[in-house]
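What follows is a short report on a single structure.
As you look at this complex, bear in mind that one protein chain is not there, while each of the others sits in place.
Up next, subunit A:
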Amino acid sequence: MKVKMISRNPDNYVRETKLQQHKIPRNYDPALHPMEGPREYVRALNATKLDRVFAKPFLCNLSGHRDGVACFGKHPKLLSTLATGAYDGEVRIWDLANRTSQRSFVAHDGFVRGIAYARNGERLFTVGDDKTIKVWRTEAPDVGEEEEPVNTILSRHILHGISHNRKDNSFATCGEVCAIWDEQHNDPIKTLKWGVDTLHTISYNPVETNVLACCASDRSIILYDQREALPLRKVVLTMKSNKLAWNPMEAFNFTVANEDCNLYSFDTRKLQSPLKVHFDHVSAVTDVDYAPTGKEFVSGSYDKTVRLYNAHLSHSRDIYHTKRMQHVVCVAWSLDNRYIFSGSDEMNVRMWKANASEKLGVIRPRERTNFNYQEALKEKYAAHPQIKRIARHRQVPRHVMNAQRKMRAVKEKELVKEANIRKHSKKGKVPFVSEKKKHVIREDV
């Protein structure tokens, strides 16, 4: 007879010394892993709970400004550098890695309205309420030397914003007119004008670098081409837009932060209606900035909160707030896609994590695998009501909650009223208008 029995040699299964790793033989046969579905579900539930437990997005507070923070400038090459301008004309350069202020100087009389780095990061342009454009060196002056601008350009018009071209040496300012400047000259190459209204924000397209967009105080968004003599197009919304940000990856799309608590994502090719209306803020949205991936953006609002959106979804994925943060004036998403900066009225710049529950620091491969696994599980079971409820829940400040309730009531009331009017009027006379189309008044060419 031939007989063979399972007889395991302990040498193959037990470690020899304590310095060795334990031997973990695996067998992926599904029969040895029963109840796969329920076990995975429980894991997904735990992962979702842990995600909320570890959601501590606030990193640090950069204090030093003596007045409210007005604008940010992101360095195109150094991740650890951020320039901020304040209401009192002071500009500060921060070392984010050490969380300290590297350098500060008074750049303007009155507000600093805009900061832009040159494309190689060697020069810094600031505009202020004193109708000047000042050019600064990025390196700090030597000890004993005073902070002096490299160049000061006196503008004929009031200046409200500045944006630098990503590919050549031109930059653009806005104010009474949109002016295109060359770094070498003290006079604008070109001025563009459409109507008599003030332009309060300007932004160059990061890919098609001849195109730029402005927001005007007549509630319109204007598109320019710096090669043309006249502006391209204009779209008028129901309320004023405060800020505009281009999607860096899908550069034909841009998002505007609007005064009516919403953000609107537009496709430049179809300006008649926005691609998406982003809700959830309860007060005027003051600033918006895209993540370098182009999949998400951050917005700051007068309701003292910062919200993060998926670019193709209409409701926010997260809300950041602290007890002390006042009206948020400017926000920025760091170029490594990991941090968010917010500047607010009460003189502080705050640094947040872009992903609230992300673990910072060195992550070992096993940990990384586990995080990836948890992400996959969360996505797989996201539709289950228990998991959805936990993942969606956010604690919001009381004033936001009250405002939300109030806005909901107003919306419901309007819906009821419209339905009543429709009921009592001729069929087809009160049409159904989609939420997207409600906010666009007209498009001019």
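Just so it is clear, contacts are C-beta pairs under 8 Å (C-beta built on N, C-alpha and C of every residue); 3 or more make two chains touch, one makes a residue touch a chain; residues count from 1.
Please note the rule applied: contacts and distances are computed from a predicted model.
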From "Autophagy-related protein 13", "Exoribonuclease phosphorolytic domain-containing protein", "BING4 C-terminal domain-containing protein" or "Large ribosomal subunit protein uL23m", the hidden chain's UniProt protein name: "BING4 C-terminal domain-containing protein"
In subunit A, positions touching the absent partner: 1-8, 10, 12-14, 22-43, 46, 384
